[in-house]
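All protein chains but one are shown at their positions in the complex.
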Amino acid sequence: MYKLQSNKTLQRRWKTWKKFWTVYKSNRLGVIGIVILVILIVLAITADGLTPYGPPGPDEINLQESGMDPRVWTIPIPFTTIELGPFWNPFSDHPFGTTELGFDVYTLLFFGLRVSLAVAFISGIFVVLLGTIIGVSSAYVGGKVDAVIMRISEVILVIPPLPLLLMLASVPEIGGGTTTWELTAILIVAIYWPVSARLIRGQALSLKERTFVLSAKAAGASTPYIIFKHILPNVFPLMITMMITAMRQAILFEAFLAYLGFSDPLNWSLGFILNTAQAEAAFTRGAWWLMFPPAILIALIGISFAFIGIALDAIVNPRLRKR
Amino acid sequence: MVLLEVNNLKTYFYTRAGIVKAVDDVSFKLEKEQTLGLAGESGCGKTTTCLSIMRMIQPPGKIEGNITYKSKDLGKLSKKEMKDIRGSKISMIFQGAMNALNPVHRVGNQIFEVIKIHEPDVSKEEGYNRVFDVLTSVGIDPERARDYPHQLSGGMQQRALIALSLVSNPDIIMADEPVTALDVIVQSQVLKSVKSLKDRLGLSMIIITHDLSVIAEICDKTAIMYAGKLVEFGENRDIFKEPLHPYTAALLSAFPSLTGPRMELKEIKGAPPDLLTPPSGCRFHPRCPKVMDICKKKNPAYTDSRKDGYVACHLY
Partner (left out) sequence: MNQDVIIEVTNLVKHFPLKKSLTQTLREQFFYRGKEPIDLKVHAVDKVSFKISAGETFGLVGESGCGKTTVGLLLLKLIEPTSGVINFRNEDISQLSEGEIKTKRKEMQIIFQNPYESLSPRFSVLDTIAEPLRLLKIYNSEDEVVERVKETLKSVGLPQTEDFLDRYPHELSGGMRQRVGVARAYTLNPSFIVADEPVSMLDVSIRVGVLRIMKDLVKKFQTAFLFITHDLALARYMCDRIGVMYLGRIVELGKTEDVINNPLHPYTKALISAVPDPDPEATRTEEIPIVGEIPSGLILPQGCRFNPRCIYAEEKCKETDPDLLEADPTHLVACIRFKEVNNLVKEGEVE
């Protein structure tokens, strides 16, 4: 019976969303980004159904029937033969080839996509959540607490992220034990939260002084009310942009860590496929199918986030909108 | 002698949403040693008019019409010729002094730059002498030429801008809201300087402002604009004492006066129109207290109301 915002507001919100989508559609890059992302997500979710083999797990080692077969396959064509790399015969059961141990690359790609996307999304969401909580609280508490938090975030930001990630990952408690994709996500959040915290804190600080906040105070608003009803809704667009950026960074960080071996051996991410490729000296042996597909997928994920981010930027900053 | 003549100036912006008729058929003349006040509220087209004279309108804006400066049609000049005129013969002081001065260069250097652009052969010594001269003439101690803009107060920044526009001895200076952002006392000091400069150097000026009292202080003639159209033009005396156009009258009665009897201010109902879909006929008709049927259909033409003035209203 007693609400703080009327019913109509929710109806209005739906209309705003529709309007937002119409504007968004006009930005071609953004649409491409969303399309790619949606396709990748769908593929990741339906991985079980589309792959001939299950995920690489402790029970299934999907070796080729013939076992390890390092032969160089050739396709006989009159007058020449086309040499394909080892472990790859597009006419066999493994159209995308296999790793040295016989894991089907096609399957690996699907499940790797799933893990990579999971890490990206979870990291992105938590970076923004943590960043918002810390940023807004810091802006409101102010004083020494704010100063301490800012100094900590500065220290984290000063150290280059990739070496920092490595440093954290190699701590025995973290790197030595079982690595799961959740752990990777936690690591990424741990090094990236300062970026979002600082941005959001900046916006919160400037919003705090705006006259509509003073108006609310003059009407008897308490600080929690102001934070939830005035600051957060106005910080929301920044949060969304931040989330997309964080996801884009997360995918790259994850690929970096996995490539160097920091990944769940049972839940291969795309980066870990690359690790396997490197461990098996794929390039020198010409096994390009182990390297390009995962790399392309990683790049596609990154690009889709980047395009979405560009489109969102264009909407938020009207000057970038095309005439 | 007529220095600048604007005839049927039309500046339209061809945007996705439609054609914005920012300036719609505006005509006026500026004579030597005369100060014209271009008055109107925000969005009425006064800044756009001056930008059109300087030919600084970017696409999707297009300028049509005839602007003659010293018998030269500005529309027919090449880019280079226009560049020579801009800043040296016709200069403009933009709104918001704080933004118009480059914060990382010293003030004296910025003024020197202007001389250098138009007279590349001028020697440093001669150039800087002129800088010091012009600073003194606007009331700034030449010592301050070494200061950065943020070290000057608001009033001094505005004067520095005036100095910038004066330094190449232009024939015409156009000032966009030159004193709006200033405090009352500083405002009157700057206006006084402008007045004395005007008299001393025989300048011709166009002052753009929404503040009619500023126009009353320093201008000789006034042109009142509304929604892209020029609705009344004439000598200050005439316009302020006997405003013919209902909008002019309404505008005047909306300014509370400090001296004289405490009068009741009159309201103008409604709001300035959207220039994408302006009202039909006379653009002021929805808000006009003296509206007639014909006002809704036909756009009024200019009628010579009195010596050296005209008005665009169906009442006449």
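Going in written order, the chains are labelled A and B, and every chain counts its residues from 1.
Keep this in mind: a contact is a pair of C-beta atoms (placed from the backbone, for glycine too) under 8 Å apart; a residue touches a chain by one contact, two chains touch by 3 or more.
Since this is a predicted model, take the numbers as computed values, not measurements.
Considering the intact complex, the chain excluded from display touches A, B.
Among B:68, B:188 or B:299, only B:188 touches the chain left out of the display.
Checked against the full complex, the candidates A:202, A:233 or A:265 give a single residue touching the omitted chain, namely A:233. Although one chain is hidden here, its contacts on chain B can still be listed: residues 41-42, 153, 155, 183-189, 191-192, 210-214, 216-217, 236-237, 240-241, 250-252, 254-260, 262, 265-269, 271-272. Residues of chain A in touch with the missing chain: 1-6, 8-9, 12, 210-212, 214-221, 225, 230, 233-234.
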